[in-house]
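Quick one: structure below, then a few questions.
Missing here: one protein chain of the complex. Every other protein chain is in place.
On to chain A.
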Amino acid sequence: MPNDNEILVRAGDLRKSYGEHEAVRGVDFEIRRGEAFGFLGANGAGKSTTMRMIGCVSQPTGGELEVFGRDPHTQGAEIRARLGVVPQDNTLDGMLTVFENLVVYAGYFGIKKKVAKAKAAELLEFVQLSSRAKDQVNELSGGMQRRLAIARSLINEPELVILDEPTTGLDPQARHLVWERLFQLKQRGVSILLTTHYMDEAEQLCDRLVVMDEGRIIASGSPRELIDTHVTKEVVELRFGPAHTTELAELALTLNGIGAQIEALPDKILVYTNDADDTNAALEARDIRPTSTLARRATLEDVFLRLTGRALVEDEA
């Protein structure tokens, strides 16, 4: 085992620009061995670019980056040998079968064929694709392809697995299956780094996460810490019949002084509060009557909303 038992990835003022466009504008973070670390943010926030830099397939244009204590500039291949990568678009080999995808990929890591075959069979079992071993990749559903990509990323027994939006575009059942597998990996002590724009995903899987917006990290901590630091305990969601956007913004003004903060969304108003009952009482006192009221615990989504002032767009553009 390597001695650097603590920090696997260290970034300092890490930057990446494409011409005029600055995709990543100076981010700092450390990822430790054994933890599940998440990058949360909307599309275009710079998550994938950061992942690609860590995966040594994209060259930083500024700042510092160390992976396994090595420099991606000069030791990219050595670093990649110890990483497992699940890119957003899977990049499976469409000319090969499911089983061949794993065995051939193992070859890129210099793994002997006999070992590779045993490992491939074991991993297919792990992602529940054993019965599809001889199928062509494009015969698989989206969820199966993603699971195969996850199996492939584990073929070299990586010290760190990087997953870029592992469940984007999957149906709910497929998402849960992926989560379950990632959770098992975590239990086994594999370090995981993932990006997501799903709050529930981040809350379920990540020990620690950073919230990215427009190329910067705007908050970091455990999911619980983020919620405690940035939002109130509870949130009351108010809907006013068909009223939306502008009308809601106007309505929001009449709520002034209720709760800790008011956020008008296109379809509802959120009242951040530490006591939902108090808030409801205050609303009644002002004779404000929403068509529906929902009191719930604050989530990461609320953190993101408060920090950026806008909702996360849930699906790919």
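Convention: a residue touches a chain if its C-beta (ideal position, glycine included) is under 8 Å from a C-beta of that chain, and two chains touch if they have at least 3 such contacts; residues count from 1.
Throughout what follows, contacts and distances are computed from a predicted model.
This figure omits one chain of the complex; the name its UniProt record holds, of "ATP synthase subunit b", "Transport permease protein", "3-hydroxyacyl-CoA dehydrogenase" or "Cytochrome bc1 complex cytochrome b subunit", is "Transport permease protein".
Listed residues A:G110, A:P172, A:G189 or A:G257: the one in touch with the omitted chain is A:G110. Although one chain is not drawn, the whole complex shows that of A:R80, A:R132 or A:R306 it is A:R80 that touches it.
With the whole complex as reference, residues 18, 55-59, 72-74, 76-78, 80-81, 83, 85, 87, 89-96, 100, 103-105, 107-110 of chain A touch the missing chain.
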